[in-house]
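The complex appears here minus one protein chain, its other protein chains still in place.
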């Protein structure tokens, strides 16, 4: 048969669906806006060390105010790597933060968590992070770990360190982790190095990304900017993520919200690149709208998806890996709203091609984490991955001979071609396609009930691969060291 | 002596037509009783398939592959035995009712019934009451199965039942119905013996009706 | 004589700053009692706004537009009356605690309080216990309100309360707290007088505490 496109000229294939929120010209325009803001308006920097670095790098520093010449920012964009490869804790290179590769995971530092067994909304304990890490480890579409809630039953200033320990002990997936300050960051890097087999091994095949959040608009606390500097010094990649919401800390227009988010990210980028040219930087952006009725920062709004996809377009334009948001909700219970908001944001974030998509566990506008939601998101991500796979068009898949063989009025069920290809259909595990009677016979369960059963089953039965006793001891020693230090401070 | 039954059964389950044919031939050649080849090899394999499908462990195309493999084995064995000795779970006439050209649901039921060991007579689409009547007279089935996809054509089911009554055949045959607009209360309304919401449960229903 | 109060009140509700200024000027020129202009015009309009915001009929930027209009009117009227006659629902010192640069939640509360007729003294971000203490001594507020967005900085709220106790001022002033990680049980734990989950309810909380 000579119909094949392989002998045809000028044949262009969409290997995957194409989504582009902004044109290249629009991306350039937004970037130029951010450069103008940095050069003219500047940013407020609260760290002496950072001020000194910026001054030496050629910025105009006036008290806390720093204005950034555009050429310097552009230099920093060029000097940052366009790709960062993250390994799992066994040193296998699993996440390629480059191009449009997409990886999903949960989110950090919620005030509350929903107990997956009692349904109670309460403060998180260290045991909750243990549970979270197990669920993360078991779910196939969750690619990296975050802590899923601030641990409150340990020394308050070490909840970051304890959460990290809990994750190391219960999952081997890569971890994106936050810390209160530089001391804790040192603890975290030391623990990670213990797992990796030394700092250099960790630097070559990092399985952690450090996480730092500035306070938009254009304000960078000591903690935020010092973390960016610290990460660069230690040659560990960092996610620098301003939390920008339109109407509140940015103008109400989407384009201006992007300008603020890009400008604030670039401040972190410049700091890191001035410390170590080429240090790994992932542009962040929790970016959404402020609900003008309740004043929450919405995690379910269409604007979260819109802005995140827009920001991702700009990051791609700059060729900087992107940390985006999806799988989250404003709903306070697992209900239809949660399904809608999670699915909507997972789909658009996936189509946008952001490299890391976090917050697949956030409910109640981020105040509360839910492992059930993460389990549900895992299923949604499966569906979305199928969509991201697009439609294959070639002779085998066009199947003209099969169509001719079956002809009008036949069926394809028992055909070899069907047998060869029907497994390309996505196979649901929590989505239910039973007929009404069958579904009734199985107890008329809602998806939330099926999700709950699965989450509980994972927590009760999943056994993550354990690290060696010696590594676990080393980790414990670092936690003990941190405890002693904090006790001294008090 | 190799355990042909076990192997035949396994290959029916995995739907390997050529292998089933080969093994059945070998079993015949080795002098195994043809009825036993069916009862201990082909059919047990297929009943595993049925159970797995029900449990969601196998999918329709796989079931049909298994059925194809089983039938290929049957075709080799059948000529060797008397017709009355060929095991059958029962005889079912199926068809899509008058005015309706929808085929797939009915065909799927047909294939599922065959896989479960029933002998199926398929009267096709657009089948009026007379066609069903004629088929009953000719084949003396235990069950007739009628399918309809349209709300307008589902009324034709009642006509068939009425005709069977007129002809005094209603108590000689069980009537089951199915299709998208059909429900249990409609089945009750027109006096059918059963309603099957899908192809898998149609086989169960037949078994129950003929028990 | 036109009904200035009604019109001023309406223009406050719709957030028309220029119109409020114009009407207030006309009312002053017409010899209307300035205190009445405030009580029956400006504040009345603003209380409608507060109610509508609460029921979801008005949005934050609209509330702030109204507040701006009201303040513009107030600025014109205030010079004409003795400061003790200026109606105030109460005085509130407000700030984000030490180590925390998050501004917006606190500012929003402050604006909402002002819209509701409170006098607010904003001590800004990164405010340690001493800063609150000094503001309490200087302004003698009815309430101090502390905000924190980080789980680490929220601990500093307790320090402020402790300092007030040491200075013997704890029973002279009410303490309310709020911010993303704050909850009622945390408020109870550190001995605050109240917790407000959002800007709208902060106003209600102040009213309740001062009632």
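Every chain is named by a letter (A, B and C) in the order it is written, and numbering of its residues begins at 1.
Convention: contacts are C-beta pairs under 8 Å (C-beta built on N, C-alpha and C of every residue); 3 or more make two chains touch, one makes a residue touch a chain.
Every value quoted in this text rests on a predicted model; they were computed, and no experiment measured them.
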Original post:
Where does the absent chain touch, in terms of which shown chains it meets?
Top reply: A, B, C
Original post:
Which one touches the absent chain: A:57, A:149, A:206 or A:310?
Top reply: A:310
Subject >> Sole residue of A:40, A:463 or A:490 that reaches the chain not shown, by the stated touch rule >> reply: A:40
Original post:
List the subunit B residues touching the unshown chain?
Top reply: 53, 56, 59-62, 101-105, 108, 150-152, 154-155, 180-181, 183, 185, 198-200
**OP:** With the missing chain put back, which residues of subunit C would touch it? List them for me.
**Re:** 15, 59-62, 64-65, 67-68, 101, 103-104, 107-108, 111, 125, 197-198, 201
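Heads up, the rule we're going with is that only the chains that are shown with their structure count from here on.
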Original post:
Which chain has its C-alpha centre closest to the mean of all protein C-alpha atoms shown?
Top reply: A
**OP:** Please work out the Cα centroid separation of subunit A and subunit B, and write it as a whole number of Å.
**Re:** 52
Subject >> Distance from the mean Cα position of subunit C to that of subunit B, given in whole angstrom >> reply: 78
**OP:** Please set out, as single numbers or ranges, the residues of subunit B touching at least two other chains.
**Re:** none
**OP:** Send over the residues of subunit C in touch with two or more other chains.
**Re:** none
